[in-house]
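Got a structure for you, written out below as structure tokens; questions coming shortly.
Chains shown are a subset, placed as in the full complex.
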Amino acid sequence: MELAPLVAVVMGSDSDLKTLQPGIKILKEFGIEVETRILSAHRTPLEMIDFAKKAELNGFHVVIAGAGGAAHLPGMIASITSIPVIGVPIQSQALSGVDSMHSILQMPPGIPVATVAIGGGLNAGLLAAKILSLSNKSIKNKLSQYSQSLHNQVRNKDTKLNQIGSDSYLKEMNIK
Amino acid sequence: MELAPLVAVVMGSDSDLKTLQPGIKILKEFGIEVETRILSAHRTPLEMIDFAKKAELNGFHVVIAGAGGAAHLPGMIASITSIPVIGVPIQSQALSGVDSMHSILQMPPGIPVATVAIGGGLNAGLLAAKILSLSNKSIKNKLSQYSQSLHNQVRNKDTKLNQIGSDSYLKEMNIK
């Protein structure tokens, strides 16, 4: 029997939800159960720690954590739980996410956070799916179909560009 | 029966080996079979692609890829294989790894690379182990012991600092 995959998507603020939503959506499309939580490393630190302590026991296999600025949420959860933590640097106002990126990526030796691009909510979901797919054929198939659809989209656009030329293509893009 | 975990550690140049070695070592200590490869996205692109195409069939569950500068290796492997790819930005000469970090981390939607800190070879190994531990109790135990040993080291240093004070502590550090 395959493992029952379960992903927790946590965020420091509800303003991060918009960035993480594409990842939540893709996981659900892949049939993966997702739990979403607003847990601030700074405003609800003890709840955050409690969540991290129980994450494995509660059946989670992967945690996706998004945060901006001095983004401590992913690293703190990773310091407590033993399951893989994926960090999503949220684009911040003054520094455009460079601060979030440094705070999430530059973890010290011993406590890794699997960091994705600034604003990379979708990729966080896909990375979680890739990890879960190692022991779940259904997810592997979904991922394969997803890759194929990305591939086909590019192929179709390429075909269209060759057919109508760059001038017409641009005009159509501007209309949309 | 548990899955036979297997990690490929690939690098763009043998000068990257020093950075990746702590990750290779920890994986071996955890009893995880590791294959090391020098595969340059730029100098041996077809071999690199061939490796990526067959990675899953060859039994790998996770790829760790380290590269510096315009570090294309992790992203290109991730674009071909369906298994998780962990990227290690190698500290570069002029830009100190900022270029490597951008090239590995800022992947487009659809193709995630699980990026660790600049020079984060050890964390790449630990992240691979965390992923494999989802379906392997032995690795989970090893990780737990490893965390505990990190924890104990800090506790011991903390105790010592309180006992001898910062002046003496610094003197001892300088002697070592």
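Note that the chains take the letters A and B in the order they are written out, and that residue 1 is the start of every chain.
The rule is simple: a contact is a pair of C-beta atoms (placed from the backbone, for glycine too) under 8 Å apart; a residue touches a chain by one contact, two chains touch by 3 or more.
The shown structure was predicted, so the numbers you read here are calculated from the model rather than taken from an experiment.
Here 2 copies sit in place, and the number of copies making up the whole complex of this structure is 8.
One rule holds in what follows: only the chains that are shown with their structure count from here on.
In whole angstrom, the spacing between the mean C-alpha positions of chain A and chain B is 20.
Remark: chain B residues 3, 22, 61, 82-84, 86, 101, 105-118, 120, 122-124, 126-127, 130-135, 140, 143-144, 146-147, 150 touch chain A in the complex.
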